[in-house]
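Just one protein chain is left out here, and the rest sit where they should.
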Amino acid sequence: MTMPAPSRLSDRVHVPVHQLILPLAVVVLFAGFAVRDPRVMSAGNLVNILQQSSFLFLFALAQTIVIIARGFDLSLGPTASMVSVGAALAMAGLAGGPYPELVIVAVGLVAGAAFGALVGAFNGAIVGYARVTPFVVTLGSFNIATGIATTLSGGHPVQGMPELFFGLFNTGSILGLPAPVVVAILLGLLVHYLLRRTVLGRGLYLVGTNMRAAEVAGLRVRLILTSAYVLSSVLTAFGALLLTARTGSGEPTLGGTLSLQSAAAAIVGGASFAGGSGGVGTALVGSIFIIVLSNGMNIVQISGYVQMIILGVIVVAGVVVDRLRAQ
Amino acid sequence: MCVADPRFFGLPNITNILRNASALAIVACGQALVLIVGGFDLSVGATVALASEIAAVTMRWAAGIFPGQDVLVIALGVVAALGTGLLIGLVNGICVTVFRVSGFIVTLGSMSVTLGIALIITNGIPVYGLPQSFITEFGRARWLGVPGAAYVAIAVVLLLAFVQRRTLLGRYFYAIGGNVEAAVVSGVPTKRYQTVAYMISGLLASVTGLLLTALVGSGQASFGGDLMMLQSIAAAVIGGVSLHGGVGRVGMVALSALFLSVLSNSLNLLRVDSRIQPIFLGLILICAVSLDEIGRRRTVRE
Amino acid sequence: MSEALVNTPRLDPEGAREPILVLRGITKRFQGVTALRQVDFDLRAGEVHVLFGENGAGKSTLINIIAGTFAPDEGAHHLSGSEMRQLTPKRARLEGISAVFQEFSLAPNLNVLENIFLGREIRRGGILDRPAMRRRACDLITDLGFDIDPDRAVGTLSRAHQQMVEIAKALLAEPRILILDEPTASLTEREAARLFDLVAALKRRGVGIIYVSHRMREIKALADRITVLRDGQHVRTLDASGVSEADLIELMTGRKIDGLFPSISHKPSAVAVELRGFCAAGGLVREVDLVARRGEITGIAGLVGCGKSELVRAIYGLEPIEGGEIRISDELQQTPSARRGLQQGIIYFPANRATEGLALPRPVRENVSMTSLDIASIARWGLLDMRGERSLVRNAVERMKLRPPGLERPASKLSGGNRQKVMLARGLMRELSIFLFDEPTVGIDVGAKREVYDFIGQLLEQGAAVILVSSELPEVLALSNRLYVMHHGRIVRELQGEEKTEQNVLAAFFSQQRAHDGEAA
Partner (left out) sequence: GDTKWYPFKMNDASSGDLKIVDYMPVDKSEKPHNICVLFPHMKDSFWVAVAYGIAEQSKVLGVNMTIYEAGGYDNLPKQLSQFDDCIASGSNAIVIGAISTVGVAKQLQAAKAKGIPVIAVTNSFISPDLAAGVFVDLKSMASASANALLAGLKPGEAANVVTFPGPAGSGWAETMNKDFETVAGQNSNVKTLASKFGDTGVAVQLQLVQDALQAYPSMNYIWGTAPTAEAAIGALTEAGRSDVKIISSYENQAMLDALKRGDIRAFTTQYPVIEGRVAIDEAVRILDKKPFLRLVQPIPGVIDKASMDKMDMSTVLAPASWSPVYTVKQ
């Protein structure tokens, strides 16, 4: 992916050598697969890897934002399902009417983002104001969002969205980059800016590192925590919209295992549950690492359950090597 | 909800609740210990599955070699399953302490590996051929009307409560979770104790695997879904265990496992639509914990 | 002092002269930093050997090596004549080495009792013998004269009380070598005095004591020998008798410092903070009347737990207010909050840097600008002006003489004194007129202390109002214009001018203490 490295944007902080280990591992892994099977390196597969990474990247980034604030969002997956169904219903509902497609797509986007923001505000308000452990809060909203997604959809995929939606967010491309990749790059840059250049972003890191100190320093801790969850869920919503455009339908089980996967990518990339660390770069590296690994295994035709074993071992090994260097 | 439905207090229903709660409580207690030392065990669900299959495969194999000797066959199966759990815990513990990688990543990896192995062993097809007495006299047995699983759970909880309060092991678990560096400079062999916590968690997950195997009558890979893992963490956290370590009692964890079981049972008994049930579940969960939290803060103030 | 505590066998006079601990050529590196370079050190039985040096000179590192926490990269380590290899904390404890660590070795979730016995639990038949441990701990706490409740979770205790727990923990076993790394950093006269008695008793018993402190008075009172470290290097080891304060400071810093306290000219003007019948913090502050004026330092002194910290915290909105009036610049305040306080020009510097002050893993820059993210030259419409931030922060840390001065270094990689400077630099970032200091010099070296005092002096010249809470009596006496003495949440004395003497303060502490004890009896 052609995201500018965080080192170039952030204030002349040079990237310590150990942060390059995992990206290096990605390259080595990729090269290894390419030796086994040259199709790994075909142009088609590169675009494929980029595209797959861009979905996981968005979810990993969403998870990273709350992890920075020393939280955790278990409801990420069901939120994606709920957004997918909700946005699809909104668009399909208008599709028969007199509105131009662009309006319908805009409504769908707004509806999706609003659904996401709603879940985020709910999570964030309870975490920030009632100070309940994020795990429990988001476990609750995990269930709630799952229920809403299946109830709204009646258990069936929702169809009937305008073609423009798929064109804009799935099949379209700019400069040879598929639409999801472009969206991921744009959102990635935006979030990077937000984390590094705004008071909110700064607040997130400080609150995540030492909430008490942040309070004493007069930061609006509750507001910052709430914003973190809202921001995260809106990002999840965009990921879900991209996936919806990819599937062509609103899927009530779209998010199934995304909560855990996104956390895995975030943590593998280098964010820590202790809070205060991580960013766009770590989410990017983590998600590409996981995608390259599973794509490579698929292409060199390793069977499913053996893949699970290899995935487990390599993920741990990758992180071990990465962290050993840091010490 | 109890008022609304007299069936809730029916003996069969209470048996069901106790059985479900027991299976969950046992895993959750192990999970709680790992959380208390500041770790995380995502592999419990997969361990339940693998232990179930190993037990079933071993028993099927042993039944062929020692036909009719059910006690021996069952014992072999039980030992194999418990050994599996211990081994997974040992590997988790070693990876966490030696490589100093977060428990989340290590157990995420071992979950994937364990489940992969479980699925390869049986191709996902349930393993049958368990001795009948394993199912009737262990899985579905009742003493004084209470299911066998509940006795196992009670024994586990009492034992662990004792360990937590009265033994060095329990004390060191808390110390390590509270402040690892302090524990190190105080001469606590932290790595050993952290590993032991993971091993207990693995062991208890395999106990639950055995209970479920006996109950269902076959070894199943489907026990290993994310559900058991999520629920065990939920039960622990609702029971007051901190995800940042150092805090929590197994007694409360067992109670909250019971709470979760009663909750989903009541929703079924109240005939709430399956698709709306999760919404209720989530709301009740959040309300319960929020009230608890607010109450706790008020008492602290006073 | 109880003899029960110190039952180490008395060493024969012959052995007393032999060093029990010898370190030769110790070198220790942390990524990039060489914390110790070829350091020699020895300790004799029955002596107090003071380690002296600036923040970051390597004192704690040396101590951690002796206690087995860090392994040295080079050098030899002999204990009672036998070479120690791969010393672990456990092994060191078995060898009779006990330490009071600067960064406490306490688990916040465990209670006092459990912490004191951590790693030395008494067991019977594999089971913890809690009654026995309770008895031992209560005896110990009483002997030490500390006022701590053995059942309280350590995390809920103030730093001072945690310090006492840490001391009790180190004295539980019968040490052969006792290491005290700034044991009095948060203690007041009363507790410190008890500790010194104890040190003297242990000394008589032949225990070798390594003592680290930045308080000159203590060093002079206790030391037999003094080893001075500078930048990780051994400068000199000298006999304590006959060495002057000024010489020591010069050895330590490599330059001359004229006196510990600067002369500060107070020019009291308008009232900045006024409290009337002020009650707060769940009864820890009761019916306080207090006035702080611009252009003067208002000191607050009191024993540990008297509520002096709570008083300033309540002014800043960190403790619940339960009654009375609070006026800032003549304006009645309803519910003070940190945020509003900053906007009105009030800033509070907490006593506990680690838990309330700094986001340690974050860069210095972020830690300094943390309290100023709402001012126009740093952020506008929620967007940060990185250039503005950097130049303001650079200016502030330069004025604070931060070492090293890098803005992007994580605060966790700085020495204690420099961490303190990072926090204080916040006072130079925005328009502020009221400064609330809680223990501003805890754990910082003499040079840095002087810099902090100079900083406070500069604030005064600019017409600020300063409230200074400190448990180091010489400090508040020397700096403040007027001094309030607190006791059990109340202000019991206000001292000014000639009255402002150590005798008067102590008299205020202890007459009240006796009255209080009488009441209680």
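When the chains are written out, they are named A, B and C in that same order, and each has its own residue count from 1.
In the analysis below, a residue touches a chain if its C-beta (ideal position, glycine included) is under 8 Å from a C-beta of that chain, and two chains touch if they have at least 3 such contacts.
All figures in this text were calculated on a predicted structure; none of them were measured in a lab.
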Displayed partners of the chain not shown (whole complex): A, B
Sole residue of A:N123, A:T150 or A:S232 that reaches the chain not shown, by the stated touch rule: A:T150
Residue touching the undisplayed chain, where the options are A:F30, A:F55, A:F72 or A:F273: A:F55
Residues of chain A in contact with the chain not shown: 37, 39, 42, 44-45, 48, 51-52, 55, 81, 149-150, 153-157, 159, 166, 170-171, 243, 245-249, 251-254, 256-258, 291, 294-295, 298-299, 301, 303-305, 308
Contact footprint on chain B, counting only the chain that is left out: 7-8, 10, 12-13, 16, 20, 119, 123-126, 128, 135, 139-140, 212, 215-218, 220-223, 225, 227, 264-265, 268-271, 274-275
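In this text, only the chains that are shown with their structure count from here on.
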Chain at maximum distance from chain B, centres defined as averaged CA atoms: C
Between chain A and chain B, centroid-to-centroid distance (C-alpha), Å: 30
Residues of chain A defined as touching chain C within the complex: 11-13, 196-200, 202-203, 205-206, 209-210, 212-220, 276-277
Partner chain B, residues of chain A touching it in the complex: 72, 74, 126, 130-133, 135-137, 139-148, 150-151, 155, 257, 260, 263-264, 267-268, 272-273, 304-309, 311-313, 315-316, 319-320, 323-324, 327
List of chain B residues in touch with chain A within their complex: 40, 42, 95, 99-102, 104-106, 108-117, 119-120, 226, 230, 233-234, 237-238, 242-243, 275-283, 285-286, 289-290, 293-294, 297
